[in-house]
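Every protein chain but one is kept in place in this view of the complex.
Up next, chain A:
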Amino acid sequence: MKLKALESHLQEVEVFSDPKVQFEQYPTSAHLAARIAYMAETTYGDLTDKAVADLGCGCGMLSIAAGIMGAGLLYGFDIDDDALEIAQGNLETFELEMELVRVNVVAGRLLEEEAARTEKKEGGPRQAGGKPANVAASSAAQDIALDRIAPPLARFAKQFDTVIMNPPFGTKPGNRGIDMAFLRVALGLARTAVYSLHKSSTRDYILQRAAAWGAKGTVLAQLRFDVPQMYKFHKRASVDVEVDLWRFELGD
């Protein structure tokens, strides 16, 4: 499959008609999804015949790209049933098999920990009334142990060769650190590699955290992510956000 052909197939993916602000449902463009999946397969061989998970799959753009590139087993996890319904329709259109699970990928305590860490890094004030979460040092293995950080996914630990995801960027107030929480869970699910998008402004922090979790992070590309201003608190029609495409490689 050529890159151009992949992108043109992905134009057929139906996306959110009514994005939800609390979930930061920025759709992944066909252009971007095609590039990620194409690179994951042609450069690293991470998709064909592999077990692949999409965390926060939304309408399934990335997982469908992975499916077209020949993923052997596909799982999509998302909290939102409207998104999952659209994803299911897309799977039918593309005649792809994928398991969908409605679940909260980043439950309370994990999110509190990462929010506290992010605030500490930024030197910003703690959330009013929020008590500081316990961020005591723990071993890398413990830090990404799913039975501790994502109980609903405990039995999926290390079940996937590859995780591919476009997590919420954590820009919405109240969602701080959510991108790091997603990354932590992804590293607990994957055996080989995690592909993820994060704001470029947090590059050094991500590199350091990933290393602490036993993963070697590489920025594959810097992209401009055109975020349509679908939410009321946005003042302009759309903004370009500088985003890094990462590949995190897990050691044995």
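Criterion: contacts are C-beta pairs under 8 Å (C-beta built on N, C-alpha and C of every residue); 3 or more make two chains touch, one makes a residue touch a chain; residues count from 1.
Throughout what follows, contacts and distances are computed from a predicted model.
Chemist: Write down which listed name, "Trm112p-domain-containing protein", "Exosome complex exonuclease RRP44-like protein A", "Negative regulation of gluconeogenesis" or "Ribosomal RNA-processing protein 41", is the UniProt protein name of the chain that is not shown.
Modeler: So the chain that does not appear here would be "Trm112p-domain-containing protein", according to UniProt.
Chemist: Out of A:Ala107, A:Ala140, A:Ala221 or A:Val239, point to the residue that touches the absent chain in the complete complex.
Modeler: Answering carefully, the residue with contact to the hidden chain is A:Ala107.
Chemist: Contact with the hidden chain only, please: which chain A residues?
Modeler: Chain A touches the missing chain through residues 49, 51, 72-73, 75, 79, 81, 84-85, 88, 97, 99-104, 107-108, 151-152, 154-156, 158-159.
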